[in-house]
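Every protein chain except one is present and positioned as in the full complex.
Note that the chains are named A, B and C in the order they appear, and that numbering of residues resets to 1 at the start of each chain.
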Amino acid sequence: MFKKVLVANRGEIALRVIRACKELGIKTVAIHSEADALALHVRAADEKVCVGPAESALSYRNIPNVLSAAEITGVDAIHPGYGFLSENAHFAEVCESIGIKFIGPSSENIAMMGDKAKAREIVAKRGLPVTPGSPGELRSEEDALQAAQKIGFPVIIKATAGGGGRGMRVVNKAEDLGRAFQAAQAEAKSTFGNDGVYLERYFLEPRHIEVQILADQHGRVVHLGERDCSIQRRHQKLVEETPSPVVDDKLRREIGRVAVEAVKAAHYRNVGTVEFLLDKDRQFYFMEVNTRIQVEHPITEMVTGIDLIKEQIRLAAGHPLSIRQQDVILTGHSLECRINAEDPEKFTPSPGVITKYSPPGGFGVRVDSAMESGSVVVPYYDSMIAKLITHGRDRQESMARMKRALGEFIIEGIKTTIPLHRRILDDPDFQKGHVSTTFLDRFLTG
Amino acid sequence: MFKKVLVANRGEIALRVIRACKELGIKTVAIHSEADALALHVRAADEKVCVGPAESALSYRNIPNVLSAAEITGVDAIHPGYGFLSENAHFAEVCESIGIKFIGPSSENIAMMGDKAKAREIVAKRGLPVTPGSPGELRSEEDALQAAQKIGFPVIIKATAGGGGRGMRVVNKAEDLGRAFQAAQAEAKSTFGNDGVYLERYFLEPRHIEVQILADQHGRVVHLGERDCSIQRRHQKLVEETPSPVVDDKLRREIGRVAVEAVKAAHYRNVGTVEFLLDKDRQFYFMEVNTRIQVEHPITEMVTGIDLIKEQIRLAAGHPLSIRQQDVILTGHSLECRINAEDPEKFTPSPGVITKYSPPGGFGVRVDSAMESGSVVVPYYDSMIAKLITHGRDRQESMARMKRALGEFIIEGIKTTIPLHRRILDDPDFQKGHVSTTFLDRFLTG
Amino acid sequence: MSRRRSVPSKSRTRRIVLPDAGDEPVHEASLTGGSAKQIQELIDLLRQNNLTELEFERQGIRIRVRHELLARPLATSAQDSVPTPPQQPMHSASAATSVSDASTGFVTVTSPIVGTFYRSPSPDADPYVEEGESVKKGQVLCIVEAMKLMNEIESEVDGRLVKILVESTKSVEYGQALFLIDPKAAS
Partner (left out) sequence: MSRRRSVPSKSRTRRIVLPDAGDEPVHEASLTGGSAKQIQELIDLLRQNNLTELEFERQGIRIRVRHELLARPLATSAQDSVPTPPQQPMHSASAATSVSDASTGFVTVTSPIVGTFYRSPSPDADPYVEEGESVKKGQVLCIVEAMKLMNEIESEVDGRLVKILVESTKSVEYGQALFLIDPKAAS
C-alpha cells in the first residue's frame, strides 16, 4: 500500500480523499493555489505545497508544479479527484513515466474513453446497445445525412472530444443538417481543438442512468448498481439517487451486465462510471465511460457500504478486488443534493464569506464539504460547496430525511441552491419518480 | 399516527426526536427552561413552551408544567427522551390518565422494571439466567449472610431502586458483610427513599452487554443485536460498540433469545434494553431492563438501518412491528464516543461558551448533537454535548473512521473528552477488543 | 413574589391524578451565583466601556443591559457610564413572578406556571381587575388554569394596574409577563 499520497485537487473531494487516506493510515500532501492557502483541505493534510496563483490553469492544472510538489514531498501516488487533471491522459502518462502511481485508470484507458466516438465503437463491436448513430467520426455532410436518414430524425451531433453540452446540435429535419454539422464542427474545433463530430438519435425525455464499476488489475470487474442522475440543469447534475425509481431487479441485472462487459471490452481498470440513456420504453443505450471518481459517488457508498475512494486507492496499489459481485448488496435508498454557491433562481455565482455554516446531522445524513463558518467561497473554481447525502430504508424515508436535513442546513453570507432543492423535493412528479433530463427546465420555467 | 408530539427533554436527544418527528410528518413542541430559551432543540421545533427556571427539578422534571404545556399546545403524545421523566412511572401514569400517549412502555412496565430485585425475580422464574444472588429483597443481615454463603464471595449489595452506582457495596468476606449491608441500606434510603437492597455475585472483569428489543402491542418482540458498553467510568458509559468483539453468532442468538423471553415474561411493550453481564467464561446473566431509549441507540441504528425513534413512535401509536426477526440484518460495525464537556483527565465539568464548533463529516460518520458555534454549555444539566458515531464494514474500519473523525472534531472554548477518546482508540487492548468494565479505571491510573 | 392558590375547577371533564402543584417548590429557588456573576460582569463591562447599551446573546442565555435615557438627566453626554440594573434577565434561575424595572419603576407580574390565563373567575363573571384600577397586595389579579386546577395569581405590591399584557383564555408559559403595576401610584 502507498505510504504517502498527493491529493491534486481542492474542496470537498480533496478532503474526501484525505479522509480515506487517514483511515487507511496513508500520509497526505495537499496542494493549493494562493487563494486556498487557508482552506480546510490544506489544514487536513499532513503536508502542503503551494503550486501557483488562484487561476487553476496556473496551479491545480499546472502539471510541472503539481509533479514537482509530488517529487519534493516524496509521495508514492497522486489522487486527482474529479475535474482538473483527473481525465488528463497526458498527466496520467507522465505520472506513470516517473514512477508515481496515478490513482485512476491507465493513460491508455483515459485516452480511449476520452474519445467518445471510439468508445462507442468498442462497445458496439462487442454487441452491446449503444445509442443508434454514426459508426464513428463523420467525415462529411454526406456521411452525416446518410447516418441520420438511417436512424431517423431528430438526431444530435456531438463532439468526439466533447462534454458539458459544448459542440452539441439537435437537428429535427434533413434540410437543417448541413448547417448544424458545420456549426458543430466549428464549435468542437474552437472548444476542444479537435473538429471531430459524430451523430446519435436524439431522445426526447430520457433518463440519465449510470452504473458504478470497479475493475482490478486481474481483469475482474464488479458493478455497484445504478445511479439515476436525471435532474440536470444544462448537463450539470443537481440531484442524484440510487436505486433509480424506474429500474427493477431485472433491468438492473441487464444494465449492470452491459456495463461490466463494456469496461471489459475496453480492458479498463480502477473505478469508472458507465453512462447510459434510458428511454421511455425502458430501452437503455451506452453513452460513455467516465474515467474518474464521480461527484455523486457517495450515494453508491451509502447503499453498498463500500468506501469507493478506499477501494480506488487499493485497486491503484495493485490489490485485487476485495468483493465479488454476489457480495454487493444494495440496502435502502440514497439521495444527493449538490449545494452550489449560486442564486437559486438565476444561477449566478455567489462567492463571498460564509458568515455562518451549520451542517445538518443525525441518522442517515452525510455531509461532504470543505466549508466551515468563516470560509471564503472564492470565485475561481466550481461553485459546488457541499454535497448533502441522505440514506433511508426506502425512497420515501430518504426523501423525508433530505427535506428535514435541507431545513437544518444553515449557510449564511452567500446564496446557495438549498431553496431550489427544497422546491424540487416538494414537487409531486419528483416524489413519484416521474422525471427525465428535461424535468428541471420545465420545473424552472413552469 | 400522532399529529403533534411534545418532546419533554433537551439537548441532542430532544433534537433527535424532533428530527424523527419531522421525517414522519409530525408537528413538534419543545419545552425548555429559562437557561435553554435559545437552544437548538427549541429552534428546531414547531412550537415551544418555557416550563420553568434552569434547575431541571423546576422545569424539565416539573410534571404539572410539562403536562400543562402539553395541554395548551394540544399534543397527542409526549416523548420523554432519556433521563428526566423518562423512567418516571408516575408521570407515565398521569399521561395515560389524561389521554396523552406517553411514548414508551406502560407505567406498569416502568414500575415493575424499576424494581431491580422484582425484575430479576420475574426473569429467574422463567428459567432464564440471572446473576447468582438473593432471590429478592434482603430482609436482614442473616438473610444476606445466608445468600452470600450460598453463592460465594465476593458479592455486591445493590439498592432495589438503584442505578448509577449509588447504594452499591462490594464485600469480599463474610465478616465485612454486616457493616456493608447497613451502609448500603442507609445509602439506598437517603438516595432513593427506599432502603431495599439485594445481593449478587460480584464478577471481577465482566463485560457489559445489552440487547436492544422492540415489542409491539400484540406481544410480538424482536431484538436488534447486542451493544458492548464495557468502557465505563464510574458506571457511566463512555464508548459503545456493536457487534461486540467477543459475541459470536451462537452467543448472539442465545443472548437475543433470552432478552426476548425476558421482556415477554414481563409483558413489556415499546422499545427497551435488556442488560447482561458477560463473564470471562462467556456465561451471561440478566441484570436489568432499561425502559427508555438509550443514549447509545444510534450504533444499533447504524448496523440495522432501523430508525429506533421512529419505530418507538410507531409502536406507541399502536402500529404493529414493521419487521420480523429474520428481517433484522446487522451490517458492519458501529462505534459511539460520548463527547462530554469535561476536563479529559480530571473529569471536572467544563461549562461555557463554545467559541467554535465544527463537527466531522464524510462517509460513515454521524454526529448527534444540539451544539453549534456560539452555543452555551450551561452547568445545570448532563455534561454530554455530542455523540460521535461511526460505521464501517468491520471493526477495524469503524475504529479507523472514529480516529479520523475525532481528529476533525473542533470544539473550542470549553474542554471536552475528545483527547481521552483518542487515547482509548490508540490503546492496544481496546484495539484488540480485550476490555471489561474495569478497563477504564486501569487505563486512567496506569 | 406573587402567590397562587389552587382551587378545583368547576368543569371536571377529565379525571386527573397529580401531585398538588402547590407542593412543588416552583418559586423557592434563588438567583444562582453563576448567572448573577455573569450579569455583574456585563454591568461592569458597560460601566468601564462608557456604553449606553450592551446586549449579550448566546444559545441558552440571553441578557440585555440597557440604559434608559428618559429616567434621569444625564451628566455630560449620551455616553453616560452609569448603568441600570438588568431588566429581568431571562437566564435568571429565580422563579420571581414580579420584577421591578428600574427605568420605569413598574413591577411586572409574570406567570409562575404554564397554563391558560383567565381574567375572571368564570366566563360570565366580571374581570378581577381592569387597567387603571388600584390593586392591593394579596388581591387576586387573574387565574392561570393548569391541568384543570385554577391557580389564582395575586399581586404582591400595592399600586395601580398600568397594563394587562395577555388576552383572557390565551395560554401562557412559565415566566411570561401578565401585568404591569405602578407601585408609586399606590393609593
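Assume a residue touches a chain if its C-beta (ideal position, glycine included) is under 8 Å from a C-beta of that chain, and two chains touch if they have at least 3 such contacts.
None of the values given here were measured: they were computed from a predicted structure.
Across the complete structure, the visible chains that the omitted chain touches are A.
Listed residues A:G219, A:P379 or A:P419: the one in touch with the omitted chain is A:P379. For the options A:N65, A:Q182 or A:Q217, the residue in contact with the chain missing from this view is A:N65. Considering the full assembly, A:P53 is the residue among A:P53, A:P154 or A:G433 that touches the omitted chain. Take chain A: the residues that touch the chain left off the picture are 34-40, 49-55, 57-59, 62-69, 71-73, 93-94, 97-99, 353, 372, 374-376, 378-379.
Throughout what follows, only the chains that are shown with their structure count from here on.
Centroids of chain B and chain C (each the mean of its C-alpha atoms) stand 38 Å apart. Annotation: 60 Å between the Cα-based centres of chain A and chain C. Counting only residues that touch two or more partner chains, chain C has none. Counting partners per residue, chain B has 372 as the residues that reach two or more other chains.
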